[in-house]
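What you see is the complex with one protein chain gone and the rest in place.
Coming up: subunit A.
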Amino acid sequence: MRKSKIDYLFLFSVLALTAIGLIMIFSASPTMALKSGDPLYFIKRHIVYLLLGFSALYFGLRIDLTKLKRWSIWIFVGSLVLLLLVFIPGVGRKVLGASRWIDLVFISFQPSELIKLTMILLLANLLAKMGKGITDFLKGLGPLLLLVGAVAAIIIKQPDLGTAIAIFSTSFIMLFAAGAKLFHLSLIAGVGVAGIIVLSFTSAYRFRRLVAYLDPWKDPQGIGFHIIQSLLAVGSGGLFGLGLGASRQKFFYLPQQFTDFIFAILCEELGFIGGAAVIGLFIFFAGRGIRIAFLARDDFSYLLATGLIGWLTLQAIMNLMVVVGLLPTTGIPLPFISYGGTATIISLFSVGILLNISSQTRKVN
């Protein structure tokens, strides 16, 4: 193990993405904000989230990873308690039919965002301790799967299939990185995919989303509306876009225009050039993140870094694929770019941990 500088290129990609996010929220949110009277309402709040996020990033950078490892079980238990709180009436808040928020004084807090992070932390700890034991299905892989399955089940209950899938896939990535047998993993993947299919058919709203995904033009004013409005935004952007601030779709045609679907507005205003730049930045972000994992000083750091970069990249991929119509609609924001409190703070905190890991590398032959 040796001390080295933090990965500034990785930090740069994150700064670039958050800057793009801020600019796009500046462009896309005033239409909605005007309804409350202040066109800068969401921008002001997002700036506050960014300040909190970068404080969290600094905190993540300075935190003692050894202590973090030691406390990971209790941190996980704490976040699990918070997650269960959303089901208690009076504490949890329902938005659009989903119990995902806890009202704090000035900010609504989403425990499901936090549990993604603490889950990764716990898994990194357990997998690091387990070492080669992961190849044993009954003593190693099996119990972990039960844990992941239980958490995913709670989140599906909210209901938030998108987050559950994110947790499931991130855990899968970590198991893979930890050296689980490919045969076992393909079994798990098969069960997971089957589970998603079953869940899609057992809930009316999930099924509608699936149908809309398969043929949005069948009912453009109904179930297909959201995805079609997104495609109209993206497609009408063309090569160079309509120009920053010139989106038409942001005027209440496209719902969630500055949260989950902000990338559509970005593509409309900045065109293919803007969209490709964001995809390029995420590739660069993923590449540097994977490099941090590969160079991490020990197994815990390696697994933690893999989990975090895998989670953030996977969220980005899922969000982008939804916006361009390659996946059915799920409620996943675009990391660093979408408006949001909990997600912004937690992703930047994760970046802080990744930078922390990047500052202590191992010797590579």
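Here, a residue touches a chain if its C-beta (ideal position, glycine included) is under 8 Å from a C-beta of that chain, and two chains touch if they have at least 3 such contacts; residues count from 1.
Just so it is clear, contacts and distances are computed from a predicted model.
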{"item": "Omitted chain, identified by the protein name its UniProt record gives, among \"Simple sugar transport system permease protein\", \"Cytochrome c-type biogenesis protein\", \"Glutamine amidotransferase\" or \"Penicillin-binding protein transpeptidase domain-containing protein\"", "value": "\"Penicillin-binding protein transpeptidase domain-containing protein\""}
{"item": "Per the touch definition above, residue among A:Ile25, A:Ile43, A:Leu144 or A:Ile173 touching the missing chain", "value": "A:Ile173"}
{"item": "Absent-chain contact - pick from A:Ala233, A:Ile265 or A:Val351", "value": "A:Ala233"}
{"item": "Option touching the unshown chain, where A:Leu83, A:Ala164, A:Ala293 or A:Leu308 are the choices", "value": "A:Ala293"}
{"item": "Residue, one of A:Leu15, A:Leu52 or A:Val324, that touches the chain absent here", "value": "A:Val324"}
{"item": "Subunit A residues touching the omitted chain (full complex)", "value": "31, 131, 173, 176-179, 231-239, 245-246, 248-249, 251-253, 267, 271-272, 275-276, 279, 282-283, 286-287, 290, 293-294, 299, 302-303, 306, 310, 313-314, 316-317, 320-321, 324-326"}
